[in-house]
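Missing here is one protein chain; the remaining ones are kept as they sit in the complex.
After this line comes subunit A, so read on.
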Amino acid sequence: MSTRYRLGVDVGGTFTDVVLADTTTGALITDKVPSDAAQPARAVVDGVRAILDRAGVRPEQVEYFSHGQTFALNTVLQRSGARVGLLVTRGFPDLLEIGRLRLDDPIDMFAVPKPPLVHRDDVREIGERMLADGTEERPLDPAEVVAAVDDLIAGGVSAVAVAFLHSHLHPEHEQAAYDAIRAAHPDLTVACSALLWPEEREYERATVAVLGAHVGRALGGYLEFLVRELRELGLDCPLHITRSNGGVASIAHSPDDRVRAAVETLLSGPASGVAGTVRLAASAGVDRFVTMDMGGTSVDCAIVDGAIPYSTESVLGDFPLIIPSVEISSIGAGGGSIVRVNDGGVLKVGPRSAGAFPGPAAYGRGGTEPTITDAYVVCGYLDPTDFAGGSVGLDVAAARTALLPVAERLGLSVEAAAESAVAVATAMMHAQLIPLCAQRGVDPSELTLIAYGGAGPVQAALLARTLNMAEVLIPASPGTLCAYGALATDLRTDVVAAAHGTVTDASLRSGWAALEDRARAWYAAQDHQLHPDVTVTRWADVQLSGQSFTLPVVLPAGQEPTVAALHRAFTDAYLRTYAVDPGDAVLDVRNLRVGLAASSSLPGPAVTDAPEPVSVTHRVVENGVLADVRVHRRPTLAAGTVVTGPALVSAPDTTVFLPTGCTGTVDAAGNLRIRLTGGTRA
């Protein structure tokens, strides 16, 4: 039998990354192709075709395809999806605009809040009303619903969201509204809040429905195109899509499933990177770390203290997202951040960014303003001869030209100005990361920094040094880790049900059992033959009676679902989070949740044997001094190789910078493990 392969693809703003994994050896082949903003699926197909050709792999040898897209997210950020009409309970027409009332920046007198995704004129109040205890205060009149929808459609609306009060507990009215709309308009995209995500908090739940209605049809079109093209290419394996929870799901087909897929994949890009990192770190024996995914437009971090961190309070552009997502925080604007000197003569980095286009001056795409990436280039931290596999040339002269005005205003050489800009960017990331760690009660000096993305490995050791972190780990293929995560991660789903306060052993057991049934039904409907090992996690959102901030509490594996066990787990979580013992006060359980993860057996990534060692010298700037350092070509480094800073390690997808005082060792999986010693000077 011929060798089997898995394919992972991740669509980014600048590049679409493709990883092909040999399922027997774990060996990885990676590639990057330019992203196609107009038709992102085309770059996916091109990338797949190219890597199969290069590796000499036939389409039928591919047993699994998984793909992370940013199409849904970009549709939301650009608000380019369907014009959505919203049906709400009478009395609450401003549900979306009022939101949770709080301003993003309360200090700013002149701030302009972003308008909601649904225009006020596209909201209709429906005369139904359920109460919290299930009392039907006013019945639902299906004719009223249909008339409202007819009216909205006549006004130009092409998708409808429904969010009624208390539908998370009592979904009858939403269901009846759905049925009535379906009957009258069979082809209309309809998203109901409780059917999608039955969690209390009407604004957040309505937002889920609105996002689904906005994105559902467009995502469906994107996926249809992709599936058709991949099938034509000869891929007949199961096709998967990554999700915000770090897992994957089979690509959905029905319109309602696509609405669901839309809201469950919005934050999937960085999530699969974290999932991939957790997998890779586990095999390297590291379980407490910070991920740092630095690209052209962002620096994303996740703090992993033993397990993937999840948040039910994510923010997506202007909207909250309560669906459990890998908890990722931004600590900077990425390599595209613009370097400038302000009116006071002080060196500033950002907040403006050159983004993916025109991008840094060194990319030669028309960018002329100096960016952090240009500063890396001038400092010599990026290897210009081997950047992005040679697909993008680095124009050192353009980078110098862009930085020259900054240098002149500072009265410094271009090199010194560039190094100063990098130091400022480092201090900014430091200042963002410190409070994130404090929120979780961890000290960065106890953690490893795992860096990936195009610029992460360039910046990692500099940042880790100012945080007194002991170690930096650079994965074997740092530039394509999200794509690797896509192919290596679990099938995963999360389900929720409102719990309504007081619980008993019996209600916990039956509530969790019902959720587990739903999760297992989902699993059964997936292409799951490669993901046989199912793990079910029971958790709950719990608070002390009388309080109004819940904590996510995981029932430890193997424990019986009893109130006593939940209380013990809550006490542990409370102590960990607030450093306060909650005592034996009464618990108020708001939601029960079940997470189902099904893992696949795939060997860890292995180092590909490379033909011949190459080592050249290259000039870098460090502490104001120009020095020639060695450049080690990454694929040539065998396990056990030691690299002493100052040095560069270049790989087709990025460059690793080792400052003086750092020592890197290549481990068996091809990870570069960098130990930091010496001063903490920024």
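FYI, a contact is a pair of C-beta atoms (placed from the backbone, for glycine too) under 8 Å apart; a residue touches a chain by one contact, two chains touch by 3 or more; residues count from 1.
Here, contacts and distances are computed from a predicted model.
Enquirer: Which of the following is the UniProt-recorded protein name of the chain this complex doesn't show: "MacB-like periplasmic core domain protein", "Amino acid/amide ABC transporter ATP-binding protein 1 (HAAT family)", "Elongation factor P" or "Hydantoinase B/oxoprolinase"?
Expert: "Hydantoinase B/oxoprolinase"
Enquirer: Pick out which of A:156, A:186, A:306 or A:345 touches the chain that's been left out of the picture.
Expert: A:345
Enquirer: Considering the whole complex, which of A:307, A:438, A:521 or A:626 touches the chain not shown?
Expert: Checking the options A:307, A:438, A:521 or A:626, the one contacting the hidden chain is A:438.
Enquirer: Decide which residue listed in A:38, A:109 or A:557 touches the omitted chain of the complex.
Expert: Touches the omitted chain: A:109.
Enquirer: For the chain that got dropped from the picture, name the residues of subunit A it touches.
Expert: Interface residues of subunit A facing the absent chain: 91-94, 97-98, 100-103, 106-113, 129, 131-132, 137, 165-166, 168, 200-204, 341-342, 344-348, 410, 420, 423-424, 427-428, 430-431, 434-435, 437-439, 441, 466, 468, 500-501, 546-549, 577-580, 679-682.
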